[in-house]
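In this view, the complex is presented without one of its protein chains, the others remaining in place.
Chains here go by letter, A and B, matching the order in which they are written, and residues are numbered from 1 within each.
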Amino acid sequence: MLFAKLSASATTPALLLMAAIFAASAWVMPAWLAFLLTLAFSKALVVLGVVIQMRAGLVSFGQALFYCVGGYGVGLASQYLGVSDAFALLALGTLAAIVLALICGWLLTRYRDIFYAMLTLALSMILYGILVKSSALGSTDGFNVSPPSFLGWVPEGDAIKRTLYLLTVGVSAIVALGFHSFMVSGLGRVTEAVRENEIRVEYLGLSPQRMLFANYVLAAGLSALGGGLTAMASGHIDPDMAFWTTSGEFVFIAILGGTGHVAAPFIGAIVFSVIRTFAIQEAPNTWQMTLGVILLALVLFLPKGLWSLVERSKKREASA
Amino acid sequence: MKSKLRISHHTLRLSVIAATLVLSTTMSTSANAADNGKYRIGVVTFLSGAAAGPFGVPAANSARLIVEALNNGKVPAPYAKKGINGLEIEMVLLDENGGATKQTEEFRNLVQRQKVDAVIGYISSGDCLAIAPAAEELGVPTIFFDCGTSKVFEVVKNPKFLFRTGLDAVVDNIAAARYVAETRPNIKTIAGIEQNYSWGQESWADFSQAFGRIKPEIKVVSEQWPKLGQGQYGAEISALSVANPDLIHSSFWGGDMEALMLQGGARGLFDKKTVVLTGGETGMEHFKGQVANGTILGGRGPFGAFSPKNALNDWFRPAFVAQFKESPTYPAYKMAQAILGLKSAAEKSAKPGVMPSTDQVIQGLAGLSYEAPSGTVKMARSNGHQAVQSISFGEYQFDAKSGKATLSNVKTYAGECVMPPDGTVNADWIKAGFPGAKCN
Partner (left out) sequence: MTTLIAILIDGAIYASWLFLVAAGMTIIYGVMRVLNMAHGSFYAIGAYSAASLVSWYFSSDQGNPYWSLLILPACAIVAGAIIGLFIEQGLLRFLHGRDEILMVIVTYALMLILEDATKLIWGVNPYFAYQPYKLLGQTGFGEHLRFANYDLMLIGIAIVIGLVAWAALNRTNKGRLLRAVIHDREIAIAMGVNVNAMFAATFVIGAILGALAGALTAPAISVSPGIGVEVIVLAFAVIVIGGLGSIGGAAAGALLVGLARSFAVHIAPEIELFVIYGVMFLVLAIRPQGLFGQTLARRI
């Protein structure tokens, strides 16, 4: 039933096609562009975590917590446990984040709205404080992550960054497909219902708190994946990964892309990276203001993000 | 507010992505490859955030001054040749703000998209540690001009492309410990107030260990660790007052340092105590009468108010004051010597008028000894990739009538006296009693 639904929609083949195009262009695109896209896609995974919670009606201002846990998980495992395989590193980082989410989510999902946002922010700032205080972990300097191996194969030279790029594209594709099927599944649909009216969902016999908890843990895992991939690509982790302005960036991209479709965070992340690099280059003293103006314009005129541009044309097609 | 799109969503999606790629490629071609006959250097320093005022902006100003003067042949000998090796210098200035991950991205952009011939920059230790492996990987001459972390040449053990023309921060506090031991023999108790991050943590560790080694009988009576950027130190000042140490050490910088001196001074914290500010030289023009005479200040080397009298300094200092209306502090000096070092290295073996190759630059700079406004810079450690210079400490004196701040009782410590040998961990060298130190 699920497969029938998946193949019926145009999304799955489109996603696979896009993934293939991005992967194939790894050999032709300039190295700096591949690096930009690697970081953008990893960020998009974290943003997907924010989007998952937004669809449930909760805005997380502390998603950087799991982003940081994923990154530090990869870094610490690589440095102190001697793990060098990329997949093992990602798995360890994600596992650490999921365990943390299981503990925190139980408390956090009892709150809504502003309190949820503030508590998630507080948690991420607590982690920031712990990391900054710890000179054993390098405090604000953080430490470097050596390039990983891939199931025994160690790439050399250019191939290092290219393989990481391909890994990121691959993980993003799998996550995107998975999230798409999640969105159309039972849990996904009920989550949106929770956003609309929680009490009625209770009356239907379901537990909104359990739904939100599941969403929270799922979001945490995805964010940790993003953090781990970033750590491996940039080769460096530091406590800034947990700072609240990092979370603010993720929320910005979530709004930029919109919550309507799984591709939206990816498009948002790419556009954001391009805008930011461009803004820093052209207006080095006012790039924050540029971002603020863009965010304001989006919120006022395009509240459902860039994806709403696509949806409007889709609706027009359908009605035509 | 309603948009009038009439294209199918497949096409729209593909065109969004195509547009992104096109935009990016136009951005890449808009910054030409450095095949335009100019020597392109990327300069990265703080242009926004708390570190901009005290460090980043003086450094950026110094870079602008030096590059312009070099291009016009105005710098005194031995740098009279135009630009670098006769080629005009083109500078790309970037903001170091935004975190280490973003800086690695921008570094790769600088090298791969904007095709710079060399990169000079980085004040934050975190950024330096993140960039160091990337510099070696991308094979571009990279000069760290300011960051002090001792870990740079641990992270990159056999540097080829990476250089540091500034000093390792460990010299700040070993020299400070020696200065205090020599000038204030009656100190029995010490306390530290440091910003709670790697810079503050390492500074205090170096100082308390070094001073404790030189004078084992002293006691640490208080350690205060406010957040970086906290700005208000009411509780910390109270705690220090109650502990009443003979000496207060602080590695504070920028706004935090000035706030601490102001608040502490207003509450009499520093009365009858010795105060050591390892980064105090940057504040000399602002302190005025707020800071007591006799406060011990450091400039992280022979920079700023500690700089010697030589032909280059005689040109540099007035030129800087004339253009930027304030005296050059240590970041300005450090940036100047980074650029002059690059120029020296490039011109050592390259034929005049020809673009120096990367190999010529890195071979020229390794082990080089060259002149700067701060004196002679010897690239003598870490296989010729780390600079060695002396470091000075002195006491602040403010003359209320003339409004001028000067330094008295200046003592200078040779690099060989306060730097651990290659491959030795700071803490071990200190604990062993500084074996092999050549002090005068």
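Note that in this section contacts are C-beta pairs under 8 Å (C-beta built on N, C-alpha and C of every residue); 3 or more make two chains touch, one makes a residue touch a chain.
This structure is a prediction, so every number in the text was calculated from the model and none was measured.
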Among B:64, B:286 or B:378, residue touching the chain not depicted: B:286
Option touching the unshown chain, where A:47, A:119 or A:212 are the choices: A:119
Touch criterion as defined above, residue of B:42, B:159, B:254 or B:341 at the omitted chain: B:254
Selected from B:64, B:184, B:215 or B:267 as touching the chain missing from the view: B:267
Positions on chain B where the hidden chain makes contact: 47-50, 52-54, 57, 196, 223-225, 227, 229-232, 234-236, 238-239, 241-242, 244, 254-256, 258-259, 262-263, 265-269, 286, 290
On chain A, residues whose C-beta touches the chain left out of the figure: 59, 107, 110-111, 113-115, 117-119, 121-123, 125-126, 129-130, 132-133, 197-200, 244-245, 248, 251, 255, 285-289, 291-293, 295-296, 299, 303
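One rule holds for everything that comes next: only the chains that are shown with their structure count from here on.
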Chain B residues touching chain A - in the complex, by the definition given at the top: 1-3, 5-10, 12-13, 16-17, 20-21, 23-25, 27-28, 47-48, 93-95, 98-101, 104-106, 108-109, 112-113, 125-126, 129-130, 132-134, 149, 151, 155, 196-199, 201-202, 205, 225, 228
Residue ranges of chain A in contact with chain B within the complex: 10, 14, 18, 29-33, 35-36, 39, 132-133, 135, 138-144, 230, 234-236, 238, 240-241, 246, 263, 267, 270-271, 274, 277-278, 280-281, 284-285, 287-288, 301, 306, 309-314, 316-317
